[in-house]
Every structure is written in structure tokens, then in C-alpha cells.
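As you look at this complex, bear in mind that one protein chain is not there, while each of the others sits in place.
As written, the chains take the letters A and B, and residue 1 is the first residue of each chain.
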Amino acid sequence: MSNYFKNIKNAFKLKHYVNYIGVGAVLLLFTVLYYVGALNRATPNLLIQIGYSIILAVSLNLVVGLLGELSLGHAGFMCVGAYLGATVANALAGTLPLTLVLIISILAGGVSAAVFGFIVGLPALRLRGDYLAIVTLAFGEIVRNICKNLPFFGGAQGLQSEFYTEYLKAGKRALPLFIPTFIAVLFMLFVVQNLIRSKHGRAITAIRDNEIAAKAMGVNVTYYKLFVFVVSAFFAGVAGVIYTGTTSPIQYSFFSYNYSIEILVMVVLGGMGSIGGSIISAILITYINFALKSMLSGDMAAVKTLVYALILIVMVIYKNAPALKNVREKFNLQNLKEKIMSKVFKVKSSESDIRDDAGEWDEIPTKIITDEVLSTDFNLTTYTPDKPDKNQK
Amino acid sequence: MSENYVLKTENLGISFGGLKAAQDVNLKIKKNEIYGLIGPNGAGKTTVFNMLTGVYQPTYGTFYLNGEELKGLKQEAINQKGIARTFQNIRLFNNMSVIRNVMVGLHNNPAFKCNPFVSMFRLPSHFETEKNMRNKAKELLKIFGLLEERNILACNLPYGKQRKLEIARALATGPKLLLLDEPAAGMNPQETAELMETIKFVRDNFDMTILLIEHDMSLVSGICDRLTVLNFGQVLAEGNVDEVLNNPEVVRAYLGDD
Partner (left out) sequence: MSTLIDGLSLGAIYALIALGYTMVYGIAKMLNFAHGDIIMVGAYAVFTTLMMGETVGAKILAIVVSVVVCTALGVLVEKCAYRPLRGASPLAVLITAIGVSYLLQGMSQLIFGAKSHPVDFTIHGSFMGINYSTIVTLVVATIIMIGLTLFVNLTKTGRAMVAVSEDRAAAQLMGVNVNFIIMLTFAIGSALAACASIFYLMQIPTVSPTLGSMPGIKAFTAAVIGGIGSIPGAMIGGVLLGVIEKLALSVPAIAPYTTAIEFSLLIIILLVKPTGLLGKKRREKV
């Protein structure tokens, strides 16, 4: 056991914990403010929205940034989680303590969304890119269409959420929902970041970088694609259940294709593959939506659409256009950081070429076993061909 | 056992919509041999590699690795059975560091088995696995002289080192047979000479059998034990290097009729 902690200590790198620290600090700060009574009525609601947006953005980033496939049905998974989670919660509400109901329904919503993630992941094995994006989009629409029309789910009126009413009833006596929400965010970060920084995360990024080479290295592409879809859908489902705690009735129209795009905007704005970036842009976009809600109602909601559209187009062209390669290299955050480091702190960065989150074990001195093998007189550079060359003229 | 060949192909062939890209390819490669597969451009050499690694399913014939039939398996399964390859146009994981490229190669090594849930929840064996994988990868990188560059992105390596990294990554999968697709393409004579030494080193120290495609005749005659020449998808000649390279038909295939 002590060995286990030694391993954790050896693997410790501050930058791997920044996200936990940030999210944890936010949770702590607002919990204190809440119990002191310094929060206005709207803030806890905003915090919940931010919380589930982070979960959605990071879990979508798993598919888009890490696996390199485009999913346009993330709101569909959220919808599955919300409806099924709320059904479970409605059945249990009143019989069990509220927090317990929440945990059970989160698990139920997550698992049911994960099942759908598996089903949607199946086409991902045979299709790439554009086709898969359309399949995920179609999936989202199918789910919405069914939720809208099934009498069991309240039809067009939407599904009543007992959660929400119970929370309203409990008022100040209940644990404010933003606390479990942020605990869910921390749990999600724990799972996702650990997954990325493991051999499995490497295998997944290998598939993104070069699927053919990954197959040739024996990476089971089928398994990992399904795996990523299942994990990503699970957390989208969790986000859906959290959403049911903020409103009633649950409206199928919330989970539209536009909402999937909004999540995609968060991922693209934060940087594909960057977990920290997704967190920051999820907070930013949710906050802006919240702050400008009264201003951007009615026809002015189009401004929001326009801004999202421009973010998507400008960011993607800037990051990907072959013609802008030089500009990108000139105005690169990494280079900027190095410049500041060398100018201000007179430190020459030794990590100039490290653009990759190489994992935890870099700095640990290890004894290399092959030292003896290599210390023989084998030398690669002083080779002279011993055979005269017949065919080269 | 009568099957003492590492790789044995029987009338291996494939046709794409009527075009026979390769036919009746019979290779018999013994253990620890360095075997060359040569031929003019478009002769079907890479097609043979693609069949041996499961990229294409052969239309005719079959092949055996140490007596076990591998025809019909998927690419990842064939790699796990013990055939690893490099690519003619280098296919590294460009946005990953050098060491992570090799660690992907170690993915299926039975010594580093680790369930995804163990990794997701950081159970003790996750740390052990990661540490051991990293050390193993460092060993391999040291052998190939890439240890210093281990944290550089693979796409930022110079060309020659990218080729070496591809070989290191292929070896990391623990193969019994290594397929090298034009390993010396684009190298200068100095680099080619180094590469020949590396290939021999791999054969001797990893107890490896190697099948390689090459156009550089100095490399072929320098290290290959035996050769097969392909032309228009068919075997033109096979045997010892000197024999084959002096075969009038081979000379005609390369230089054309006078």
C-alpha cells in the first residue's frame, strides 16, 4: 500500500491537477458563500447550468478531441439520461432521501444513455467522419421524436420532474443541487483525465492520429471506439439527470440539434482535445448565455447563433487552414509562453518541443537494464560496407 | 514438425475487380533470415505486405506463421499473432511524442495488461503498468538512439529517425516476423549504412525474422540472405542474392529489353 502512495507521489505533476483544483475551489467558495447566505437566488441555478455544461463539453471532447470523430447527437444522449433518470426519480421520490434519489437516478440515467452510446457506437465501427456525424445527428432526432410522442413520457407537454418539485418543497433544508453537481463534475474529470493519461488513452489518440497504423500496432479499434462512445454517452446522461433538477416539466425541445451544436462550440472554442479548455469555454458560454438571457430573447437570439457560427468558422479555419501555417507558428501560445519565460524570468525552457501530455513518468530516474547490452563495441555510426556493390553503377 | 518456416505463403494472390495485383506468391522464410522482396514499381510488393498484415484479404491461397494459418484474421489480430510492419509512406502517430508512439506498440504486451476501469480509477496496478511500460519503451528507444528525443512530437523528428522510430514501434509489439516496407527510401548512403546495421542488430538481438521490400540494391545485397523478385504480381525469380541479381530475366525486368 505504501508503494501505491509512493507511486502517486512519484507521478505527481502539478499541471495534471490544475483542473481538479480549479473546479474544487469554485465548489468550496460557493458552498461557503451559500451557507453564509451571500448568494442571491439565481446563482445556484447558474452554477448547476455551468456544472452540467462542463460535463457535456468534456464528455463530447472525449469523442471529438480524443477519438477524432464528430458527434452531433450529444444532446440526444442527454435527453435519454434526462427522461429515464427522471422516470426513475419520479418512482422513488418521496420514499427515499432526496440525495439518495439523486444518486440512483444519476446512475440510472447515465447507464441508460451509455446503452444508447453503445448502439450509436456500432455504426462508428464501419463509418468515418461525415457519415458518422450524420448518424449521430439522426440518432438525436430519433430520440427527440420518440420522447415527444410517447404518452409514457408526457408527450408534447413534457415529463414532470418530481425532483424539481421536491427541491422546491425542501427549500433551504435540502443540500443545494450545485454541490452534488460539482461533485459529479469532479468525478467525471477524475475518470476522463485518468483515462486519457493511461495506455488506453494512448491507444485512443493513436486511432485518431492514424487508424491504419493503430490497427497495425494491434490496437483493437472496435473496442476502443465503442468504449469512448459509451463513456461519453454515460456522462451526457448524467448531465441530463442533473438538468432535470432545474426545471419541470422536461421539454423534449430543449435537447435539439442546436443544443448539440452549442456543446460543440464549447469544445471547439476551448480547443479540441484540451480538457481545461473545454471547462473554461463551458463556463464562459454558459455564463454569457445566462447574463444576456433577457437581452437575447426573441429575434435577438439570432445574435447568439451568429456569434457561435463565427466562433466555429473562424476558429476552425485559423487552426486548420494549410495556408495559415506560418501565422499559426508565429502566434502560438506555447511560443509566447517561452518568450515570456526567457524575457521575464531569464529561464530557457527546456521543454520547447514538448507539445504532448507525455504522461507522469518522465522525470523519474530509472535504471536502464539494457545498458550492459549496449556497452559492447556495437556502434552504429562507424559502419563501412564490406561488400563491393555490384548493381550500383 | 515439418513446418520449420517462420512464414510460409501458399499461392497467395489477390485480384481487384479482375486485375490480378499479385498471384501465386510462394514465400518460405526461415527463422532469423533477412529476406528481400524486390521488383519494379507496381510489381505488387506492398500488396503482398498488405495481405500478410490483414489490410487486404487474399483472394487466393493462404499463409502460415510458424505453421499457424492467419488468413482471414483482422489486422489487429494478425499483429497480435506476431507479424508487425512499417509503412512505405511513414505512418507515425504524429501528434504524439516519440515515447508514446512506442508505448502504443507495447499496448498488447501481456506484461502490461491493465483493464480500462483500473486505469480510470487509478487502482495500484495502473501505476505499475504505466511505469513498466515507460521503462520498456525507454529501453527500446535507447537501442535505436532515440532516447534523447523521447518527448519530441513524432512529426518533428528528422526523416531518418522517423524511419527508425517506426521500426522501434513495430518491435514493441513483440513480433516474430518483421515486415519493413522500403526502410531506406529517401535516405542518404550514410543513413542507409546505419540502417543496415540496425536491421542486423534487430535480427541478432531480438531473435527476429525480417522480410523487407527495398529498391536500394546496396542494402539488399548487403544484408539480405535470400530474395524473391516480383514483376507484374508474379514471382520472377527467387534464391540467393547473387544468383537472383545476375538472373538475366531480372536484369531485363529492371532495365528493359535492349
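Methods note: a contact is a pair of C-beta atoms (placed from the backbone, for glycine too) under 8 Å apart; a residue touches a chain by one contact, two chains touch by 3 or more.
For clarity, every value in this text was computed on a predicted model and none was experimentally measured.
Visitor: In the complete assembly, which of A:93, A:107 or A:134 touches the absent chain?
Guide: A:134
Visitor: List the residues of chain A that touch the chain left out of this view.
Guide: 64, 68-70, 72, 122-123, 126-127, 129-131, 133-135, 137-139, 141-142, 145-146, 148-149, 212, 257, 261, 264, 268, 298-299, 301-306, 308-313, 316-317, 319-324
Throughout what follows, only the chains that are shown with their structure count from here on.
Visitor: Can you give the whole-Å distance between the Cα centres of chain A and chain B?
Guide: 37
Visitor: Quick check: in the complex, which residue numbers of chain B touch chain A?
Guide: 53, 55, 74-76, 79-80, 84-85, 87, 91-97, 99-100, 103-108, 112, 114, 116, 119-122, 124, 126-131, 133-135, 138-139, 142-143, 145, 151-153, 156, 169-170, 172-173, 193-194, 196-198, 201, 205, 217-218, 221-222, 245
Visitor: Using the touch definition from the top, list the residues of chain A that touch chain B in their complex.
Guide: Interface residues on chain A, with respect to chain B: 1, 3-4, 7-8, 11, 190-191, 194-195, 198-203, 205-206, 208-210, 212-221, 227, 351, 353-356, 358-362, 364, 366, 368-370, 373-374, 378, 380-381, 383-385, 387, 389-392.
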